[in-house]
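For subunit A:
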Amino acid sequence: MSPKSAPILEASGVVKRFGGFHALDGLNFHVAPGEILGLVGPNGSGKTTAINVISGLYAPDGGRVSFRGQSVGGMASHRLVHLGINRTFQVPKPFLSLTVRQNIEVALAYGRAASAPPAMASLLDAFHLSEVADRPARDLNNVQQKTLDLVRALSTGPQLLLLDELAAGLNPTELDWIAGRIKALAQAGMAIVVVEHLMGFIEQITDRVIVMNAGKEIFEGTLAVAVTVPQVVEVFLGGEHAA
Partner candidate 1 sequence: MIRKIAMALVAGLMLATPALAADPPAEIKIGTLYASSGRFASISMPVHSALKIWVDQKNAEGGVYVKAFDKKIPIKLVAYDDQSNTATASTLYNQLITQDKVDLLVADSGSVLTAPAVAIARDHKMFLFDQTGTGASFFSKDNPYIALMADPVSTIWPKPVADFLTQDGPKLGIKKIALLYSTNEFTGTQANAVRKFIKEANAPVEIVYDQGVPTETSNYTVIINNIRAKQPDAVIHLGYAPNDIAFLRNVNEVGAKFKWLFCIYPGLETELLEKNVGVKGMQHVFTYVPPSELNYPVNFGMKMPEFRALWNKTFPDGKVEFGFNAVAGYTTALVIEKTLSVATSLDQMELRRAVFSLSGQLKTLDGTFALDETGGQIGELTPLGQLEPDGKGGLKFVAVYPHDVATGKPVYPRP
Partner candidate 2 sequence: MPSALRHLLFIVAPLLAVFAILPSVYENHLMLFNFVVFLILAQGVNVIYGFTGYLPFGYVGFFGGGAYGFAVMVMHLHASAPVAVVVAGLAGVALGLLLSPLLRLSGAYFAIANLAAALAVLHFVANPALETITRGPYGVSLTATFNPNAAYAAALVVLALTMGAVVFLKNSRFGLALQSVREDPVSAAMAGVSVVRMRVIAWLASALIAGLAGGVYAWYVSVFFPDNVFSGTFSIFAIVFALFGGVATIVGPIVGVLLLYGVYNLIGFTTPQYFQLIYGLLIMGLVLFLPAGLVSLATRRGWHVP
């Protein structure tokens, strides 16, 4: 599908405050089906907050989030899941005392995927979890837990997938493998938003990036262009400085 098709998600002027702090200060962006959008920016620029607002963890304090033309700002997470939005977590939170299979079963049963979701066996197989399928999630290593988190999201058959630092902690082989999987999902028509620090990974998979600073976007385009924009470079250097 062409990235030029109509956006599935549109955020316009989204505001999220925590006390006096504006974590999002009028953020605008969109993503289209089949597109992989990178969300980059220094720590504290609001990337994860943006994902949390879109996935219903936080209600926005202003602006509009629309999904397939419907306003979804402030809607409860599980309803967004049912509409076709899902996400992974920076620190994965699988259901530790349930088995891997049960973890996936919950999402398959309650995700209300619009189109039939993939079968359990194929998911386990495709994401290398078959061998641990009947072990409690507690026994998994970090990478396996991240994969399980992704599988949980996929089990609900999302049309929009938000990935929060999925790549962190993966070795190069695993990175290549996961990049391949993400691209395949996009090719199948899924809109994907990737929040990531690893620029190499971003470059490898995204069609377009949004650079964020202080809760709003300051650049939109390809990463190759972004690195030539002085404002972007300053934000990143400044960010490094501050950190």
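Quick notes on this structure:
Operating definition for what follows: contacts are C-beta pairs under 8 Å (C-beta built on N, C-alpha and C of every residue); 3 or more make two chains touch, one makes a residue touch a chain; residues count from 1.
Candidates were picked such that all candidates are chains of the complex that A comes from, given by their letters.
None of the values given here were measured: they were computed from a predicted structure.
Checking the candidates 1 or 2 against subunit A in this complex, the single touching one is 2. On the subunit A side of its complex with candidate 2, the touching residues are 55-57, 76-79, 81-82, 86-87, 89, 93-98, 102-103, 105-107, 109-112, 149, 152-153, 155-156.
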